[in-house]
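Of the protein chains in this complex, one is absent; all others appear in place.
Let's look at subunit A:
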Amino acid sequence: MDNFIPGQIFTTSASLVDSVDRKLLVVLRDGRKLIGVLRSFDQFANLVLQDTIERIYVGDAYGDIPRGIFIIRGENVVLLGEIDLDKEDELPLRQVPVEEILLAQREEMEARQKREKLKNKLLHDQGFSVDFTETDLY
């Protein structure tokens, strides 16, 4: 019976201490995805990430931008998760050069803005007041 006691039975509160020196994916409120090794944190969940890359996802493709050391202010983090180093090598996505992904990202953003503009116009014509333009994931 002792073998079935899970290792995390006594969790009382969230702690990042188990994530230190692990490779994490951090999502910021502005939608950025940063992948780096967590080196330290504090009571506000301010993070220190080392060897960080910013990964941009568009469709089934992604591109990486190396960024170095980040000190992230905790309130700007939406979520973070540990990266499975084995599964990381078998992504169903294809990696493309940075210039290409940045282009694709800009096109996607312009397309989204066009759709939003059209949607807002249609709603406005129907009598709805639309003033919602939130780019914060919070």
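Here is the rule we use: a contact is a pair of C-beta atoms (placed from the backbone, for glycine too) under 8 Å apart; a residue touches a chain by one contact, two chains touch by 3 or more; residues count from 1.
Just so we're on the same page, contacts and distances are computed from a predicted model.
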{"item": "Per UniProt record, name of the chain withheld from view [\"3-methyl-2-oxobutanoate hydroxymethyltransferase\", \"Cardiotrophin-2\", \"LSM complex subunit LSM4\" or \"Large ribosomal subunit protein uL10m\"]", "value": "\"LSM complex subunit LSM4\""}
{"item": "Touch with the omitted chain, as defined above, among A:Asp30, A:Asp84, A:Glu100 or A:Glu116", "value": "A:Asp30"}
{"item": "Omitted-chain contact residue, chosen from A:Asp42, A:Asp60, A:Glu82 or A:Glu107", "value": "A:Asp42"}
{"item": "Absent chain, residues of subunit A that touch it", "value": "28-30, 39-42, 46-48, 50, 67-73, 76"}
